[in-house]
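One protein chain omitted, others in place.
First chain written, first letter: the chains are A and B, and each begins at residue 1.
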Amino acid sequence: MMKKSYLMTALKGIVGVLIIFLVLFPIYWLILMSIRPMSEMSGRISLIPGSITLEHFIKLFTEEGFDVALKNSLINSTISLVLSLATGLCTAYILARARFHFGLKKTMTKWILLVRVLPPVAFVIPLYTLFTKLGIIGTRLPIILACILINIPLIIWFMITFFQDLPGEVEESAKIDGATEWQLFWKIVLPLVLPGIAAVAMLSFMYAWNEYTYSVILTRSPENYTIPLMLSVLNTEDNVTNFGLVSAGGLTSFLPILLFVIFAQNYLISGLSSGAVKE
Amino acid sequence: MNMKKKRLVAAALSAAMLASLTACGGSTGETSQAAADASSGGAAEGETTKMTLILRGGSYGDVLKASLPEFEAEHNVEIEVLDMSFDDLHTGIALDAVNEVGTYDLCMVDGSWMAEFTTNGVLANLSDMGYSFDEDIIPNTTEICKVGEDIYLAPYFGNVTVMLYNKANVEAAGYQPEDIQTLDDMLAVAQAAKASGVNGFAYRGDTGDNIVSDFLPILLACGGWVVDDNNQPTVNTQEFKDAMNYYMELIGTGAAMSKDDVTAAVDNGSATLAIGWPGWYVPSADSAADYMVSPGMRSEGAESFNTSEYGTWTIGIPANAPHPDLALELLQYVMDPEVQLASIANGGVPCRYSCLQNEEILAEYPHLSIVCDALDQGVYRPAIEEWTDFTNILGTEMGNIMAGVKTVDEGLADAQTQLEELMQQ
Partner (left out) sequence: MKEKAMIGKGNGRFIFGMTAPTMLILLIMTVYPVIFTIVYSFTDYNYLKGIHPFIALENYVKLFENVYFRQAVFNTVLFTVLAVVSEVFLGLLLALYVRSLKKRQKLLRVLILLPYLLPAVTVALIWRMMLSPNYGIANQLLQTIGLPVFNWFRDPNTAFGTILVIDIWQNTPFAFLLLYACLQGVPDSQYEAAAIDGAGYFQSFWHVTLPNITGGLALCAMLRTIDTFRLFEKVNILTGGGPANTTSTITQYMYTYGIKTLDFGFASACAIVMTVFVLILSAVYIKRAVQS
């Protein structure tokens, strides 16, 4: 018995190492390419770089204007996250509670889920003409709105289940104590679904952060460039690609989300397990 | 979850909201400022005008960007540049074209979009605005820039296909670079390389556009072309089939790669020949690879054709440019011989004899003399409105042939049928 469990542990260890290798090796390669001097990027490339340089990162920020893109991506993703959370949470609450009923409720729910399913490529041209007519095409507003369009359905779909899981008694007793609907929602219901909010916030932020299809059509000024746009310009020019530079860019774009996940991982897991995946 | 953590999250959320609100305020401030700048149109003396250019990202756009600061200082303007990848540049210019007042003052245009853009009134007539070409500009490069006598574009960055070769591999095959005069020689070198264990001919095999581009110099040398004088497709002719059969033999000696790999392979000797663009590689006296004008003859004694295919980046002014007068000044400024001469140091390739035949320049950049020859005898891709669709169809069918899914006869017949349908619409 002792021997068997010892064997199991060893086996599990090996499997673990294998998984980590498969998952992380490509990312290790990305890191490596971003700190390797150009001279070490042709011919046979060693597993461990001969020397380490930060030249690609420096060039990225001093010459390519990556700092502007980083700032734009942060602003766009944060604003769109906050706005879609604010509107999405309210709507999800109404849709989840049977005591709020109105004629078009079912249609509305279906429609919101439908939006989540539609392919963005189908929307991008009509949205461009719409934004041009509204006269906001030169600003960062179109991209923020596009991210909101992506995220509201996600948030609503996700949060409906959370609200449904809350026992109705809490609200009823608070109601009897004289709380208004708004106080009820803001002070009692929302704090109870915080883990869900954290999880969906992370996913929404990520979608907005990595958004490319809408941004490339809707951006009309270099001061509004976002990180995915910069990466694609660096990646597809007709000249020989500077792999150091694109790798450094790719890595930089990855860090903010990574930090977010490391800090929010407990919320993420508990959020997912207590809500969306329950049927 | 305990209360402490909850508070933390709530605090984080409200902080984020605050941050975004302030950021939002800041950004709207900026944009309204920009709008005010634009509407003033540089009318008021002493006020800075803001111009926006839309250019091809990478070295083509970078060269132009490098000459801007002086112009900005002289004319008291502030210039913003939008860098785009090839496809996005096309879509970007087109999408903005239908607006009454556009966003861009100057745009970079690929020759193959010319017909589509001029028929639909995207570009301003430069002749009407008072622009004309001088003698110094290589005449062939301006061919695509005009409709009749009216000028719509100016050739800014001379880009033309050349043949990349690995010096050592060519020598090992028993050839001197200047001996490669015909397609037969080319094939012989490639086959010898293959026999010695390295790739003969490397090529791009991904999108339709790239497949067609790499093939056109071969087609030209065989005396064929994709359309006839009336712009009707001719991809099922004897010449085309001959070229395609030859090409199948040629690619049989090598492999399809991405452009980065093509360049790297020719440089490190794992491939011997490739059709490419000067922008991919800057040769020097002791570099492993170099380039030359691709062969113009099918075989020894056959008729010789111009086989260099232009990919010249031209610049034009959108018909709805917000500051047309300033834009014209800018265009004249960047096309100026002095400015163009200076741009070489930043990687520019002007379409001017005075630059490309300048002794001092050639001493430093000897490869430019080959570029100059190639530019002198270049051929533009057909000026037809449907070119994007055209390459999609032809490239796909050629891809089918190259992958062995269809025979040469089947593939080309299918391409011809579809292209005829396309051109009839």
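Simple rule for what comes next: a residue touches a chain if its C-beta (ideal position, glycine included) is under 8 Å from a C-beta of that chain, and two chains touch if they have at least 3 such contacts.
Note that this is a predicted model, so its numbers are computed, not measured.
Peer 1: Pick from B:Thr142, B:Ser299 or B:Asn392: which residue touches the chain that isn't shown?
Peer 2: Spelled out, the listed residue whose C-beta touches the missing chain is B:Asn392.
Peer 1: Which listed residue (A:Ile112, A:Ile143, A:Val200 or A:Leu218) would be found touching the missing chain in the intact complex?
Peer 2: A:Ile112
Peer 1: Determine which one of A:Ile19, A:Met38, A:Leu54 or A:Val170 touches the chain that has been left out.
Peer 2: A:Ile19
Peer 1: To test your reading of the contact rule: which positions on subunit A touch the chain that is missing from view?
Peer 2: On the side of subunit A, residues 12, 15-16, 19-20, 22-24, 26-27, 29-30, 33, 41-45, 47, 86-88, 90-91, 93-94, 99-102, 106, 108-123, 125-127, 129-130, 145, 148-149, 152, 156-157, 160, 164, 172, 175-176, 181-182, 185, 206, 209-210, 212-213, 227-228, 231-232, 235-236, 243, 246-247, 249-250, 253-254, 257-258, 261-262, 265, 268-274, 276-279 touch the unshown chain.
Peer 1: List every residue of subunit B that touches the chain not included in the displayed model.
Peer 2: Residue positions of subunit B that touch the missing chain: 87, 90-91, 94-95, 97-98, 116-117, 120, 122, 205-208, 210-211, 255-258, 260-261, 264-265, 268, 270, 386, 388-389, 392, 396, 399-400, 402-405.
Throughout what follows, only the chains that are shown with their structure count from here on.
Peer 1: Which residues of subunit A touch subunit B in the complex?
Peer 2: Touching subunit B: residues 42-43, 75, 78-79, 81-82, 85, 128, 132, 137-140, 191, 194-195, 197-198, 201, 216-217, 219-223, 232-234, 236-241, 243, 267, 270 of subunit A.
Peer 1: Which of the residues in subunit B come into contact with subunit A in the complex?
Peer 2: 1, 6, 9-10, 13, 16-17, 19-20, 23-24, 27-28, 30-31, 34-35, 52, 56-60, 80-86, 88, 91-92, 95-96, 99, 103, 259-260, 263-264, 267-268, 277, 279-281
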